[in-house]
Each structure stands twice: as C-alpha cells, then as structure tokens.
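My structure is below; once you've seen it, I'll send some questions.
Only one protein chain is missing from this complex, and each of the others stays in its spot.
Here is chain A:
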Amino acid sequence: MDLYNEAQKRKLEYTTRRHFLKKCSTGLGGIALASLMGPQYMFGGNNTVNSLDPGSLPHFLPKAKRVIYLHMAGAPSQLELFDYKPALQKLHGLDCPQSLLEGKRFAFIQGVPKMLGPQFNFKKYGQSGTYVSDALPHFSEIVDDVAIVKSMHTDEFNHAPAQLLLQTGSPRSGRPSIGAWVTYGLGSENENLPGYMVLVSGGKNPSAGKNAWGSGFLPSEYQGVQCRNSGDPILYVSNPNGMSRDIRKKSLDAINEINRSQYKEFNDDETLSRISQYEMAFKMQVSVPDVMDVSKEPEYIRDMYGAKQGEASFANNCLLARRLVEQGVRFVQLYHWGWDMHGDSKATSLNEGLKTKCGEVDQPMAALVKDLKQRGLLDDTLVVWGGEFGRTPMRENRGGRIMPYYGRDHHTEAYSIWMAGGGIKGGISYGETDEIGYYGVKDRVHIHDLQATILNQLGINHEKFTYHFQGRDFRLTDVHGRVVKDLLV
C-alpha cells in the first residue's frame, strides 16, 4: 500500500471543477471585468481617443494636395550651391577668427580651422535675378518657379538625428514621419496605391534608416512604402508560381474575414490596419508594377529627366515621383545619399565629389519641376528640396590636420533649401545669412517652421493636428513651429 499515492489520488478525487472555479473567482472575475469595461484597453487599442473625424481635415482650403520631398541625405553645401558669399572668398585660407569658434561644437573641426571660399562661381539667373552656382546649370532655368530659403537652421549636427528631426520632428527615433502624419490626416487619393511612398538612390539608405519614413505611434498602415529600383518594385508583389490572382483573392478574403471577427471581439486598431494592408497589397499587385514602369513614358520625357530603365538613379526616381503624384499618391519621398563632403577623399571633396552629386540631381530635379508645371500638377503639388543641415564656412581639419581635399564640416546655424509649387511663391529668396554664411541674420526658418509651412499648404493647422499617445497629445511640430507666411502666394 503506497500511502503517498493513495493520498494524492484522494486529493484529486476530492478536488472538483467547482474548487477550481471557486479558487479562481478573483482572477477570472478580474479578466471578465476588464473585458466588460472596455476590451480595447486590454489590447493596446485606443480607438476612442483618436478616432479622427474624417470630415475634420483639411482644416481649411488647401493650396497643395500632394508633396514630393527630395531629401539630399548627407547635407549639401549651401555655400557652393545657393548662398553666394563673395566676402568669404576674400577670407579664403586665413585662420578662422576666435570669435566664431568660442563656445561652439563641431562634428570634426578641431583647433583653429582655415576659412574656405566658395568653390564654384555664381551667376544671376531668371527674371528674379537669383544667384545660383555653376554646379546647377539646369536648376538655374527654373529659379523663377522656386523659392530658395537661405536661413534654415536646425538643432542637430549629426546625420541621423538631424534627418529624424527634419522628417519626424524629433531627433530620436519613434515618432511618425511627416509623410505618415499627412497620409493619416488626409488619406490617399488613390485606393490602389499607398498614400506614402519612398524611393532611395545614391547607393545607400539615409543614416536615419527606415525610421525616417516610419509611422511611429500612428497606425502602421501610414508608414512609407519603400520601392526598390530593380526586380519587383516591392518585395513579393508578384504571385508565386501556381498562385493565380483568383486564388490569391480568395485566400486574402478568408484571412480578412477572420481578422474582422477578431476585431469585433477585441477592438484592436492594429487588426484594422492589417486588414487594410492586405487589401492594399492585393491592389498593389496590379497598380505598383504599372506605375513603377519607367518604360511607359515616352522617350523625350525620359530624356528630359535623364532616366534610364533599370537604373537605381535619382533621375528615375524623379520621373517615378511624377508618375506617383499623377496617380494621387499623397506623399512621395526621395532620398539621394552621398552629399557629405568632408574632403577626406576625392569622392567627398567639394571640387570633385560635390560636382558629381550635383550632376546626378541637377537635371532630374529641374525636369521634375518643369514636367509638373506643363502638366498643371505644380499648382497643387509641393516640391521641397534640401538636406538635414548645412556646412561650415571653414575648411574641415579633421583631427587638427590639413585634409587632402577641400571639404566642409556639418553646420546647424544656416543652410539653404528650395521649395516650389503648392502655393509657394516663385522667384524669391527668403532669409539672409551673414557675410560668410555662418549665421542666419534675417528671417531665420527652423525645421519646425518648415514642417508647419508644409502642413499649412496642405490645409492643416499644425497646432491642431494631434494624436493621443502614452497619455498626451503629440504634434509633428511638438510645441514649436510657425508658418512662414512670406513664402506663400
């Protein structure tokens, strides 16, 4: 007789289902209570606070319906392209005065650097008489359609945080990017394509990585969809062998049906996101290969951009950007990598590397503005071109040594961008920097001001456009930003 086993057996016989239910009353009750009080709170959904009234946006009559953002990752030198400083030429090669260095921090400059004059010649172009350097011959043809802002400034002097600040309003990752905000607020104009698409050229992703087009705390269907330059534009966009479009449709319908009943039960917003993503993916199987096919353009248009089929070039991406906005994509973002001209090698020198980069973007970006204009799209498409910060009027002296080539260090206080279309004045230069382009001295424009202005053109009041997350309302511009009225028509 095994007393121990006998005791176990008796105990198990004694313990009935009733005991279980009795003992669990607090735990089960708690779970039941939570699901009664509001199932959405159990699964992270918060669809009551943020249910965006579809009728509430835009806040006022928009000037622009779409945005093409041309981000020059690495930060081009304003002193070689737009901000003409003859006085800096005179100081070329002299020691930088101590007054400019005191209390300053640079990414690489150490000790006393030398001043560095502009490396390209400038001429006036257009009826507006806008100064543009020789490096951008095609751009000089469109200056009368463009507003150049020369007094941009930012808070961050390293690439990744500066790119994030520009694209998400915060130098740390995790916030939604401006494209996600805009598509969240205004939706897409074409149900067959994502509202926010991203094209990358120049050989590398931007330093900020995919956070630069992330959706942060917004529903994930608003994140930017990156398209590839070769193969399928989007991974797995074509059906595998043996899978017909009908079968694909049936299987997606079945999955969505399950997801829908799941949503009914748990009210988690991300389930809805997932459903719409599946539906979008199915439509994209047809629409994306079509819209991403450069060969559908006539040859003279391809030549205008300098686009060649199958290339991962900025020219192709500019042409694609036009095709996308033509189809009603709300926010198209182009990243072109490689503007970080420190002067440590030939490829990163102002005289050689910058010229190459300018050659890659000059014709396509001018063609983009012209092409949008002749199609009547420039009226309601806002084009923005610029880097994440500027470059110093001093020559970089990494480690206190003389660099092999001419280069400039990162600079936050003053740099230039340009904007065109979407209700922005053409043929103006806004803001002024001092004689050497070191500080903005008139009409300074902060990154948040730029963001506020872009949203304003889309009919959005940046102070009212919020999303409730982790206990507070978030804005793209946080607590900053003012619309730059002088730039508007």
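By definition in this document, a residue touches a chain if its C-beta (ideal position, glycine included) is under 8 Å from a C-beta of that chain, and two chains touch if they have at least 3 such contacts; residues count from 1.
The working rule: contacts and distances are computed from a predicted model.
**Q** For the complex's missing chain, which UniProt name, "Cytochrome C Planctomycete-type domain-containing protein", "Sugar ABC transporter substrate-binding protein", "Ubiquinone biosynthesis accessory factor UbiT" or "Phosphate transport system permease protein PstA"?
**A** "Cytochrome C Planctomycete-type domain-containing protein"
**Q** Which of A:Gly103, A:Gly376, A:Gly399 or A:Gly471 sits in contact with the chain that's absent?
**A** Only one listed residue reaches the unshown chain, and that is A:Gly376.
**Q** Of the residues listed, A:Arg105, A:Arg401, A:Arg472 or A:Lys485, which one is in contact with the missing chain?
**A** Of the listed residues, the one touching the omitted chain is A:Lys485.
**Q** Looking beyond the chains shown, say which of A:Asp144, A:Glu189, A:Asp232 or A:Asp434 touches the absent one.
**A** That would be A:Glu189, which touches the missing chain.
**Q** For chain A, enumerate the residues touching the unshown chain of the complex.
**A** Within chain A, the residues that touch the unshown chain are 55-62, 189-192, 287, 326-328, 370, 373-376, 379, 459, 482, 485-486, 488.
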